[in-house]
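Just passing along the structure, written as structure tokens.
Every protein chain except one is present and positioned as in the full complex.
In this document, chain identifiers A and B correspond to the written order of the chains, with residue numbering beginning at 1 in each.
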Amino acid sequence: MPVLYAFINGVTRLNAWIGRIASLLIFAMFGILLLGVFYRYALDAPTVWTTELTQFLFGLYAVLSGGYVMAHRGHVNVDIVYARFSPRARAVLDIITSVLFFLFTGAVLYFGGLIAWESIDSMETTYSSWNPPVYPFKAAIPVAAFLLLLQGLAKLFEDIAIALGRMTPEPDNAEHRP
Amino acid sequence: MSIELTTLLFFGSLIFFLVLGLPLAFVLGGVSVIFLYFTWGIDSFYLVASQIWGTMESFTLVAIPLFVFMAMVLERTGVANALYRMMYLWSGGVRGGLAIGTVFICAIFAAMCGISGAAVVAMGTIALPSMLERGYDKHLALGAINIGGGLGILIPPSVIMILYSLITGVSVGKMFAAGVLPGLLLVVLVAIYIIVRCYFQPELAPALPPEERAEWPEKLRALRSVLLPILIVVMVLGSIMAGIATPTEAAAVGVLGALISSVVHRQFTWQLLYDAALRTFSLTGMIMWILFAAHAFSAAYQSMDAQTLIEGLMANIPGGPWGTIIVMQVILFLLAMVLDPIGIMLITLPVFMPIVTSLGFDPIWFGILFVINMEIGYMTPPFGFNLFYLKGVVPPSITMPDIYRSVVPYVLVGIVGLAIVMIFPVIATYLPDRLF
Partner (left out) sequence: QDAKTTTWRVQSHWPTASSSYDDSLVRIKNIIEERTEGRLKLKLYPAGALFKAQQTFNAVKRGTIEMGTISPAYAQNQMSLAGIASGLPFAFRNVWEVAYFHKNLGFEDMLREEAAEHGVYYSTDKVYPTEMVVNKPINSYADFKGLKIRSSGALETFLTKAGASASYIPGGELYTALSSGVVDGAHWGAAQGAASMSLYEVAKYHVKPALNIAGTDAFIINQEALDALSEADAKIVRDALDEQFWYRTNEYLYLERLALSKAMANDGVKITTLPPEVQKKLTAVARESWDEMGKRSDKAGEALDKLENMLQQLGYIEAS
């Protein structure tokens, strides 16, 4: 099933790529916060934008991580019973419990999309002193949910292949962590 | 359906799906969605997405990636390792010295940061490998980080205390002052526990082998390794106390300190920075998606009329005023096993506070009991933030059962601390009475 593998690999690569870029936002948050402190304390001229911009970049950073973390098996679970099953049984279990995953991410995708749309529709700004637009950051919710959903689909296909015996599971998931 | 039954099913499904191995974030999110559907209808999913946006907008959470990044840099540049080597040399024949040192570092971390997650992940990265390398028992080490990480909400500044003040109307300054001594009490209790335990079971925390014990010159030389960490602590705490930065901004000052340290330690490379950034992204993402879903989960529970349950439980309690206080602590303890502190606050405090004040108890003292209870809750299974944050950083050889098991004695130590503050309210009220 080359198409399936291509999908799984493609999605994982996409999320890894987005993660590599989004992870750099930490430098922006660090720099902007320090700049804010510098302006307020050293120059006695507080900025109106540093706190708000940091907050929004953090929101973007946090929400976009969903797919990346999943691609690296970084969403923690309880492995008390789970670890005792065979890889194939685990795959079957994951297929069953993925219903919850899809309900959650589906709800976030649709209703997050709605929140983003309401914001775009009214060209929402924060009405703070700086008054930046909010919609790019709200739009990150459905985008992130979509990326997470894709990664979840990739995992589902992988689990189905494993359950059917078409694919051997990776030896140790933990090795995948960056 | 009655709220009692709903509650049972709601938390029952949480535990059921957790055991089936689905990641916590998706269990919380999925269970919320299912229960919202049956109690309110599809339209209420708007609440789930809305809670995600609300969490994205919490400025105080910005401290998480910054402190995690700081820890990653300190770990990768060897600053952390040098610090633990020093602690090991100096603790010499004292068994458990590193675990006690870890709890002390956690207390310092707590004074720099108002939340719990950052400290747990940071210490899991810095302290755990150092202890395991030197033959420490994994349960002893994991538990120390679990309880130490939670100190962040008890030792000021504390976001939970500010929320408590907002919900109950007590003074923020008094709450901050009241948290100091109970925080130190917990540190001392944990240290006593570690010393006693290691006295009877020396194999849990090997002392430095006699042939490796260093002479004074080497010990003094090793002391240099504290300079950089102290520099960072001075920079962070100094910038908060001198009014240069807010606590969240101070986290960025901490990152600056870590970067300076890496240059001084001659370990600074761009690759190191990039690796640290990527790992920080992964860990922050893990934490944040748990928070996204946890906030949706408690909002969903509140929409189901959770307060009625608490009101019902409080209606007929035997045992007089003290019986009431104890029952409240038990309710908080049980809720903290399955809910996050902010949700617990919103559900219980509106019911508890009028009772507490009408019985003549000090709301500041009660607040400290509440915060200690939440700190314990951070590490009580099945759902404790610290447990999961720690799971995200530990090596694969450490499993969730290891982490669950590790907290048992430390939860007991926490309960002892809670009881002591309950019996001797002066521990909480001394400083606020003196300062205000």
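Here, a residue touches a chain if its C-beta (ideal position, glycine included) is under 8 Å from a C-beta of that chain, and two chains touch if they have at least 3 such contacts.
For clarity, every value in this text was computed on a predicted model and none was experimentally measured.
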In the full assembly, spell out which visible chains the left-out chain is touching.
A, B
Given B:Ile126, B:Ala222, B:Leu273 or B:Leu349, the one touching the chain that is not displayed:
B:Leu349
Decide which residue listed in B:Ile162, B:Val226 or B:Leu313 touches the omitted chain of the complex.
B:Ile162
For the chain that got dropped from the picture, name the residues of chain A it touches.
40, 44-48, 51-52, 55, 115, 118, 122, 124-125, 127-129
Where the missing chain touches chain B, by residue
43-44, 46-47, 50, 53-54, 57, 59-60, 114, 157, 159, 162-163, 165-169, 171-174, 240-248, 299, 302-303, 305, 342, 346, 349-350, 353, 436
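Simple rule for what comes next: only the chains that are shown with their structure count from here on.
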On a C-alpha centroid basis, what's the spacing between chain A and chain B, in Å?
24
In the complex, chain A touches chain B at residues 19-20, 22-24, 26-27, 29-30, 33-34, 36-37, 41, 51, 54-55, 58-63, 65-66, 68-69, 72, 74-83, 90, 93-94, 96-101, 103-105, 107-108, 110-112, 114-115, 137-138, 141, 172, 174-175, 177-178
Report the residues of chain B in contact with chain A in the complex, numbered from low to high.
17-27, 29-34, 45-46, 48-50, 52-53, 55-57, 59, 61-62, 65-66, 69, 239, 244-245, 248-249, 251-253, 255-256, 275, 277-286, 288-290, 292-293, 382, 388, 391-392, 395-396, 399-401, 404
